[in-house]
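Data block below; observations after.
Only a part of the assembly is drawn; its chains keep their places, and the rest are absent.
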Amino acid sequence: MTKPFKRLLLTGAAGGLGKILRDRIKPWADVVRLSDIGDMGEAREGEEIVQCDLADKAAVFKLLEGVDAVLHFGGISTENTFENIMAANIAGTYNLYEAAHKHGVKRVVFASSNHTIGYYKTTDYIDADSPMRPDSLYGVSKCFGESLSRYYYDRTGIETVCLRIGSSFPEPVNPRMMVTWFSYDDLVESLRCALFTPRVGHTILFGASANPGSWWDNSKASHLGFKPKDSSTRFAASFPDTGAYPPKDDVATIYQGGGFLMSGPQYKD
Amino acid sequence: MTKPFKRLLLTGAAGGLGKILRDRIKPWADVVRLSDIGDMGEAREGEEIVQCDLADKAAVFKLLEGVDAVLHFGGISTENTFENIMAANIAGTYNLYEAAHKHGVKRVVFASSNHTIGYYKTTDYIDADSPMRPDSLYGVSKCFGESLSRYYYDRTGIETVCLRIGSSFPEPVNPRMMVTWFSYDDLVESLRCALFTPRVGHTILFGASANPGSWWDNSKASHLGFKPKDSSTRFAASFPDTGAYPPKDDVATIYQGGGFLMSGPQYKD
């Protein structure tokens, strides 16, 4: 049986989620091209390994050659200095899109983040059209990626799904993750929907499992047909009900961004 | 046990869906009156057969006599000349409502169509209040039927459910129908809800099974209590994932109306 793609590019392949995805996405392409600034080990069957700094425009141009579609998980994934974030996430994402456009790539899945909207309150319910409210410089760089991909779609027709990943870990490790948890299986299924829906235009999808208490309404991405199958409820026993309410000014529970809010200044609007 | 209605009228009884419904609606009425311009065979037990051209006002007046409620599936159901559509769908629907009003009929289910909104994009998510955007003269005639039934409700109190049928076939036969498929069981259940909810006023209901990737939000018809039980997911294997994206200007995948867009001029807004 033929696979859907000849060559699928995964950036950030040495990162936390990249490692998870490396095997899971094999059924989708004859060749999976893996890219990272870090070490990715040896290429296995059906893999191509390209070590590459996303900030290196020429290297990224070559990286995109012959690629059918991209899963862009590369760059920095937590708070960092602006200089580092600008190189990896801002210049890097520009380089990727410009190369994709030059090579005629038609579809990108961009690993965005819930930290694009981390300054909404945990009592808010928002959707893809709610104005962005980043909670960190990292979050600002993901807002940039969403704006840039919107531009590339409107200007060139490259379709992008911006996946605002919640907390993709084996299981929730704190109460906030009971809301934001995104199981690996659901992550992979969301990527499948993002890659194989015939038309996606420019879509923003919140990446979370079917957890109770969710803050995010995915109805504007309904056409992707993504339905999470996991739920954090099965970990409920790990976080028993408690009447020990957080202090009134505890930003980590007031805002959706959680722990990202706890370092640095903490103005409370 | 008594049945809910004495006499229920089904127009379009010789049509594709009419044939399906003929038996399924029997539990709802002592007598099912069947009407069509075409041949309907012999009347079976509990049936009345009335061959009738909907464009014939006097005939339609007689057709509605003694009727408790109407399932209006008659008329032309694909693109055609405007002259034919005007006779069957415009004059025909007017004749039906005027006769229903004169005879004091209280409830109509009007078989409308997703082609009333076929010019929305396949990346849009719409609801009953989204302005109509018909994709064909056929679709325009269904918009007319919705406007007319709204008028009859506001003016006379006849309640109507406009059922915007997706693709009601035994199973999906192309990728678009994976989104728009409306199983016969779900069709029948939607009619049951439309007929037996105590009050419906003038309600627009999208008729589709619980398919992934749906473009249609039925929350404004929540009071009908219609919950589809089928889903196109069980046919997923017939339409495997493919990375062969449609061309950027392929109207049949850009717009919800699908194949209806493929004949005649194809302006792309």
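First chain written, first letter: the chains are A and B, and each begins at residue 1.
Just so it is clear, a contact is a pair of C-beta atoms (placed from the backbone, for glycine too) under 8 Å apart; a residue touches a chain by one contact, two chains touch by 3 or more.
What you see is a predicted model; the values in this text were computed from it and never measured.
Of the identical chains making up the complex, 2 are displayed, while the complete assembly in this file numbers 6 copies.
We adopt the following convention: only the chains that are shown with their structure count from here on.
When the CA atoms of chain A are superposed on chain B, the rotation angle comes to 120 degrees (nearest 5). Inter-chain spacing, taken between the CA centroids of chain A and chain B, is 41 Å. Put simply, chain B touches chain A in their complex at residues 121-125, 175, 179, 211-215, 217, 240-246, 248, 253-254. Residues of chain A that touch chain B in their complex: 4-6, 28-29, 68-69, 106-107, 157, 159, 192-193, 195-201, 203, 219-220, 222-227.
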